[in-house]
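Attaching a single structure in structure tokens format; questions to follow.
Note that one protein chain of the assembly has been removed; the remaining protein chains are unaltered in position.
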Amino acid sequence: MLEQVLYVLSWIMLTVGGFFVLVGGIGALRLPNFYTRMHAASVTDTIATFLVLGGLLLQAGLTIATVKLIAILVFLLLTGPTASYALANAALLSGVKSNATFRKVNGKGSKSGAGQETSVNQETDASQETSASQENNEEQSK
Amino acid sequence: MIIIFAVFLLTLLVITAIAIVRAENLFVAVMLMAIFSLLMAANFFILDAADVALTEAAIGAGVTTVIFLGALSLTAENEKKVELSRGVAMSIVTATTLLLIYATFEKPKLGDPEAPVHQHVAPWYLSETPKLIDIPNVVTAVLGSFRAYDTLGEVFVVFTACIGVLFLLSAKNPADKQSRRTPPESIGLRHHLIPKVVGRLLFPFIVLFGLYVQFHGEYGPGGGFQAGAIIATGIILFALLEGEKTALAAVPHSVMMAMVAGGALLYTMVGVVTMFMGGNFLDYSVLSSNPVFGQQMGIILIEAGVGITVCGALLAIFHAFAARENY
Amino acid sequence: MSMYVIVSIAILVTMTLALARALKGPSVYDRVLAVNMFGTKTVLLLAVVAFFYGRPDFLDLALAYALINFVGILAVLEFFQSQRNDDEEQAKEQEE
């Protein structure tokens, strides 16, 4: 009886986990700007990871595999948000500097068209900047 | 079912490879290289090569990316745009691809048990390992004992490459006296509390996991090469979060050099000792009165040597690139 | 068995979407995000496939990835920040 309950439960967890993975993936591709995309990607880092690995955990029973699964779960739950934090921080710092992402998002709301435009702008800004800095480098080396 | 996964992953692999070659920003290309390596590892795993997948996992995502980034920060980030005459190259490449694909129809299919490669020594390795060495992981047995000579050569290649990198990068740059500023201490992850705390938390676990891979290599996927890379990655994490100087204080250059040379020396010495004890070079059976136990002892010793050398070499290479920036 | 297949297909599709994001960009941070996401999805895929193969002792691989992917991402961010900082300082020097 208990085994069947666990089996069904792991089935449900894995399927729902798969659903959340998919949702996060679609969000990361479709959402209009960087911060929203990061939000979507974080879903796969937290709830989906938890559900998928939890489902496997119920399958594994009590073996050495359980310990490893718990270790993976803990490490992913630790590193995922940390990487997201560092990434958001880096993006925010450089975003403030290039004045692209934030200004438009505050100004126009998050219409998809506007968002796309913003990111394109940002990219051209960045590429101009890097090419300029490269010229600097060359000058310096001369 | 698995073959569909493999086809899917391989298609992604081709797309990634083409994107790497087309990317004009080298930074982007290096990041796509990380994805490429992840895909390779997943493919290796699906094709039953757990040890190889672990090696690719330990090396591809961490060390390779870090070394490429180190080199990028010393050179240019963008590729120069030039008009290239691509026609000839493109036709050569296409013709060769088609020829290679044509040639594959002569090859045995994926998973064919009758393929010539499965008829030669492989069945012998699989059937004799439990009797002669008695460890479950046949890959480790072949690596450490049956083909130990080959592995010794590979260890010395790593050793030589490390020495070469150090020779090339330790010389001071004559043209570049004061132009490079020392990087200001106020930047980077060092001053972000959250990555630092999490990194400090993870660092011991990475090293512990490396040691597990090292000593569990006889029973599961793992061994000296993987363990060395994982521990080196852990110390690289430490260097990223605490700064170069702290990392160098923890593992100074002299220790790294001692590791690089000492590991290779340990490996060779095991071979020499077996010669003195009356066996052939790297024939561990003579190390103990029980030949099977002698084999196991020999494998543990040489795996330790491999791990120490790989860890030291990768760390020395990382520090050579990182220290170059500070001129 | 079939649930492993469902989850792995979902993960594979998400990997494809992440790869598409990594190729599309547009900013570098989007690419870093995509690489990170790709890494965590590979961890999940390896874990699921290990169970699918019936050899859960191969979870070592997923564990190695979970640990090492993080180092890779931090290295990328560190590199990018210091690069940015260099650019900034050069711009300042030019102004002076």
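Note that the chains are named A, B and C in the order they appear, and that numbering of residues resets to 1 at the start of each chain.
By our rule, a residue touches a chain if its C-beta (ideal position, glycine included) is under 8 Å from a C-beta of that chain, and two chains touch if they have at least 3 such contacts.
As a convention for this text, contacts and distances are computed from a predicted model.
For the chain of the complex excluded from view, the name given in UniProt is "Na+/H+ antiporter subunit C" [choices: "Molybdopterin synthase sulfur carrier subunit", "Xanthine dehydrogenase family protein subunit M", "Pyruvate flavodoxin/ferredoxin oxidoreductase thiamine dip-bdg" or "Na+/H+ antiporter subunit C"]. Here one chain is not drawn; of B:Val121, B:Leu208 or B:Ala249, the residue touching it is B:Val121.
Touch with the chain that is not drawn comes from one residue among B:Val157, B:Ile194, B:Ala250 or B:Val272, which is B:Val157. Screening B:Gly111, B:Pro204 or B:Pro252 for touch with the missing chain picks out B:Gly111.
As for the chain not pictured, it touches chain B at residues 3, 6-7, 10-11, 13-14, 17-18, 20-21, 26, 29-30, 33, 36-37, 40, 43-44, 47-52, 55-56, 59-60, 63-64, 67-68, 70-72, 74-76, 79-80, 82, 84, 86, 89-90, 92-94, 96-97, 100-101, 104-105, 107, 109-113, 115, 117-118, 121-122, 125-126, 129-130, 136-139, 141-143, 147, 150-151, 154, 157-158, 161-162, 164-165, 168-169, 173, 175-176, 219-221, 223, 225, 228-229, 310, 313-314, 317, 320-321, 324.
The chain not displayed touches chain C at residues 53-55, 57-58.
Criterion: only the chains that are shown with their structure count from here on.
Centroids built from CA atoms put chain B at 27 Å from chain A. Between the CA-based centres of chain B and chain C the separation comes to 19 Å, rounded to the whole angstrom.
Counting partner chains per residue, chain C has residues 15-16, 25, 28, 32, 34, 57, 60, 63, 67, 69-70, 74, 77, 80-81 touching two or more of them. In chain A, 75, 79, 82, 86, 130, 137 are the positions where the chain touches two or more neighbouring chains simultaneously.
Within the complex formed with chain C, the residues of chain A that make contact are 10-11, 14-15, 17-19, 21-22, 24-26, 28-29, 34, 37-38, 41, 44-45, 48-49, 52-53, 55-56, 59-60, 63-65, 68-69, 71-72, 75-76, 79-80, 82-84, 86-87, 90-91, 93-94, 97, 119-120, 122-123, 126, 129-130, 133, 136-137.
Residues of chain C touching chain B in their complex: 5, 8, 12, 15-16, 19, 22-23, 25, 28, 31-32, 34-35, 38-39, 42, 45-46, 49, 52, 57-58, 60-61, 63-65, 67-72, 74-83, 85, 89. Contact residues of chain B toward chain C in the complex are 1-2, 5, 8-9, 12, 15-16, 19, 25, 27-28, 31-32, 34-35, 38, 41-42, 45-46, 50, 53-54, 57-58, 61-62, 65-66, 69, 72-73, 77, 181, 183-184, 187-189, 195, 199, 202, 205-206, 209, 213, 216, 220-222, 226, 230, 233-234, 236-237, 240-241.
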